[in-house]
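A single protein chain has been removed from this complex, and every other one stays in its place.
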Amino acid sequence: MNASPTQTLLRQFQTLLLIRSCEEQLVELNRQGAPDTCSSIGQEACAVGVIDALEARDRILTNHRSAAHLIARGADPKRLFAEVLGRVDGYCGGHSGTLHIAARELGVVLTSTIVGGELSLAPGVALAQKMGQGDPGAITAVFFGDGAACEGIFHEALNLAAQWQLPLLFVCENNQWQAYVHRLETMADNAITAWAEGHGIVTESIDGNDLEAVHAAATRAVAAIRADSRPRFLELRTYRLRGHSGQDDQAYVDAEELHHWQSRDPLRRLQQRLTEAGQLDPNTLEAMTREIRSRVEEAVAFAHASPWPDVAALIHPVYA
Amino acid sequence: MNASPTQTLLRQFQTLLLIRSCEEQLVELNRQGAPDTCSSIGQEACAVGVIDALEARDRILTNHRSAAHLIARGADPKRLFAEVLGRVDGYCGGHSGTLHIAARELGVVLTSTIVGGELSLAPGVALAQKMGQGDPGAITAVFFGDGAACEGIFHEALNLAAQWQLPLLFVCENNQWQAYVHRLETMADNAITAWAEGHGIVTESIDGNDLEAVHAAATRAVAAIRADSRPRFLELRTYRLRGHSGQDDQAYVDAEELHHWQSRDPLRRLQQRLTEAGQLDPNTLEAMTREIRSRVEEAVAFAHASPWPDVAALIHPVYA
Amino acid sequence: MTRMTTEQALTQALHEEMRRDARVLLLGEGAATKRPGLAREFGPARVRNTPLAEAIIAGTAVGAAASGLRPVIDLLFAPFLTYAMDALINSAGKLRYLSGGQCEFPLVALAMTGSGWCVGGQHNHNLEAMFVHAPGLQVLMPSTPADSKGLLKAAIRERNPVLFFIDLGLLHQEGEVADDPEEIVPIGVAALPRQGTDVTLVGYAKTVPVCLQAAAELEPHGVSAEVIDLRSLKPLDTACVLDSVARTGRLIVVHEASGLCGIAAELGALAASRAFGALRAPVVRITGPDAPAASSWALEQAAVPQAQAVVDAALGLMAEPLRRTPVVEDAWRAQA
Partner (left out) sequence: MTRMTTEQALTQALHEEMRRDARVLLLGEGAATKRPGLAREFGPARVRNTPLAEAIIAGTAVGAAASGLRPVIDLLFAPFLTYAMDALINSAGKLRYLSGGQCEFPLVALAMTGSGWCVGGQHNHNLEAMFVHAPGLQVLMPSTPADSKGLLKAAIRERNPVLFFIDLGLLHQEGEVADDPEEIVPIGVAALPRQGTDVTLVGYAKTVPVCLQAAAELEPHGVSAEVIDLRSLKPLDTACVLDSVARTGRLIVVHEASGLCGIAAELGALAASRAFGALRAPVVRITGPDAPAASSWALEQAAVPQAQAVVDAALGLMAEPLRRTPVVEDAWRAQA
């Protein structure tokens, strides 16, 4: 399946739209009483740019802010929504809810909502690959935030990956916020890459709101890892355009900073780029939007219709 | 009390000798059945060089390999030995044994034998100083090993100290070993300072077997911390000339490496330096050695004579 | 008395104690952002946002506490305590003893726990028993706004490390709270919100209202239930429980945490040991399942002990011929 660059970009744009639309819907569902979610509105280009640089054989770990990663990897919004709503048709049968969704069928193998948990698990997944489990040449990508980089486990994971030469791509979505704390209250400005480089790991710091730049950097990093089985590190500079979760009103956010980043919304940027290049006309856009809207509505209906888990699921499946 | 440089150096040499002698005695006691100890034979210049750069108002944290730090700070070998032997006259009434000896009267305020534990506690001690507890202008020094630098808490402690501008001196005694693992199996060669520098902390890497160099660097660092209340970092390159603890036969140690470092023994180096400069003659040395020997013998006798703690101490003092 | 939520009562306690004692400071991820009133009144040195790093937050509190400050740390959700275990268990709990009493650790660690928000097992895990099992700590877990305020104030004045668990299911419930800033609730003393003669129902945090409801429902059945609110899990008010069991002869312990080696196990064994002669029926534990907490609302609800299970158990104990085993043990089984 050889897609042209334009086709690829249009498909990626569509995925960005789908993610945005799903996340907005999840926020709306939360307003109506569904469980809270951590949306990655504003960060969609990170998810799509990196995940599109991976192959089916590769493995992914993510965290509390996973919807974008899951959808970028092809997750079905129906099952995603059902999971958020705690229903049996969710990816995890309603056990996870929004915070720890894994979908092994998509290669999203482990998700931890303990900040840094994903970093603790990722080297082991990559070690298994290196030791012959899974498909040959496969690598692991782990998504985490700038906040996670403050946890000690970040240091331990980097060191192990570097020392053991693990095929592991660290993807730090630096969205400037760690829940209710601005990251500059917790670290020096260029700290994240400095920390990774202290482990001798090759890093790149990329504009995370530029899908093409992210995709190019991720493609380079993935190729490099496959070539020498050593970890690489991507810092994706982006911004959490909404609150930390559901109904957070962002009262504590500097309006100017927010405004600055709103003007750099990755969706609008790609849309403009495609429009200016004559690759996206209003009709196509409208058709896309309509289709996505109907997928999202379908997902909501599906999730609401999906049954609650049976109470027997209270103690299953704890053990294998 | 203005000591001349020579007097100071002679006193420091004497302290090195006392530490060495105490530690050798502790190894011998262990051979006879007393509890195991982690000696810092070969690392004495680190302890003396740094601690002599501190003042009485400053605070110290240390770890499982604490005897040198305690003695350098003026600990009484009698009470030290009593503690190792688990007797009531020990610094901690026999509760600690060798692994967690604190001596607040000496400013050695907290000792953890959980590797990295000392690093977790040190920023709080420095924070209290910064917030007006204790004597004005006081700083905290925390001693830890190259192994501790692999623990995640190292990263967290550095980051907090840097961000909160804590008056904290990190002293990493890089003795090349982490119990039974050579440090180069766990980290890149220059990793430790690179990690600290990643936090924007000014570091120096010093020959830890050169007492004068250590003392000079520590003096610089302490002055700098007092001046701007920001952390500093010293890596002291040294070597654990004996096994990790008591009866470890070092079978796993590379003989050439060991030999190389034996030839750089900090005691012999300082002795040679003093002798060559005409500041130490054989008679003085012999008198010193004799005096130290008798202090150590006295300590052994004292410790053996000290009573075992009463069984009531089993649950006291757990709570204040 | 003023009517307020638990959340407000806790904030008020912090305000009052920080006013009272300049050594008290508050640290946590978003501590300053989330309590702007405190940040405004006491400034950035005493109300600090921290980096996202629980181990150093806790370690720093321990070090600061040993050095003359009185830190309160907000560790958010109880499962995040797993990152802070060394500082809390190995340092705060042990170093006073191991140093022969050279230091003390007046610190308070706050953590939210329990069901109510459908957040699943990595946010919802009642692990208070682990800290009860560990030496050298104190563990509090109140059920009312008044006790939340009074106990937090007591904890901040304590000379020993305190783990303070906040049941998030109760966070927004209202109650009358004392206004007098000198009124505290002593640590180690259980409350007896209802007296009775036939059966002792012991709960803490969200199972206290459950026990009270069960007691009310038992009344028409002619069963007089006494309800004990432990409030303080360590030190545990064993005298209060033993005294009650001596009078009622029947003990049902109810908590949301899982049963194995939990507080109900402790009290069950205590009764079997120290009140054996008084026991007229088997001890019953009604606890959460031995499983992670599911996020799904349906499962989260099912995991919480309900009054009906307590009522059934109590009726079973009353009806049962002396010394037979009870029918109901696990809340979720009873409800299944």
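Per-chain residue numbering starts at 1, and chain names A, B and C are given in the order in which the chains are listed.
As a convention for this text, a contact is a pair of C-beta atoms (placed from the backbone, for glycine too) under 8 Å apart; a residue touches a chain by one contact, two chains touch by 3 or more.
This structure is a prediction, so every number in the text was calculated from the model and none was measured.
Asker: Among the chains included here, which ones are touched by the excluded chain in the whole complex?
Answerer: A, B, C
Asker: Would you indicate which residue among B:Gly42, B:Gly86, B:Pro123 or B:Gly200 is in contact with the undisplayed chain?
Answerer: Residue touching the chain left out of view: B:Gly86.
Asker: From the listed residues B:Ser21, B:Ser66 or B:Ser112, report the one that touches the chain absent from this view.
Answerer: Result: among the candidates, B:Ser112 touches the missing chain.
Asker: Out of B:Val50, B:Ala102 or B:Cys150, which touches the unshown chain?
Answerer: B:Cys150
Asker: Kindly note down the residues of chain B that lie in touch with the hidden chain.
Answerer: Interface with the chain not displayed, on the chain B side: 35-36, 86-87, 94-100, 112-117, 147-148, 150-152, 178-181, 185-187, 252, 308-309, 311-315, 318.
Asker: So which bits of chain A touch the chain we can't see?
Answerer: Chain A touches the chain not shown through residues 59, 61, 90-96, 100-104, 109-112, 114, 116-117, 119-129, 131, 133-134, 152-153, 156-157, 159-160, 163-164, 316-320.
Asker: If the hidden chain were put back, which residues of chain C would touch it?
Answerer: Looking at chain C, the ones touching the missing chain are residues 79, 82-83, 85-86, 89-90, 93-94, 97-98, 120-122, 125, 127, 129-130, 132-136, 234, 236, 257-258, 260-277, 279, 281-285, 290-292, 294-295, 323-326, 329.
What we mean here is this: only the chains that are shown with their structure count from here on.
Asker: Shared touching chains for chain B and chain C?
Answerer: Correct list: A.
Asker: If I average the C-alpha coordinates per chain and also across every protein chain shown, which chain's average lies closest to the global one?
Answerer: Central by C-alpha mean position: chain C.
Asker: When the centre of a chain is set as the mean of its C-alpha atoms, what distance in Å lies between chain A and chain C?
Answerer: Distance between chain centres: 36 Å.
Asker: What's the distance between the Cα centroids of chain A and chain B, rounded to whole Å?
Answerer: Each chain's C-alpha centroid was found; their separation is 46 Å.
Asker: Could you list which residues of chain A touch at least two other chains?
Answerer: 150-152, 185-187
Asker: Enumerate the residues of chain C that touch no fewer than two other chains.
Answerer: 50-51, 53, 55-56
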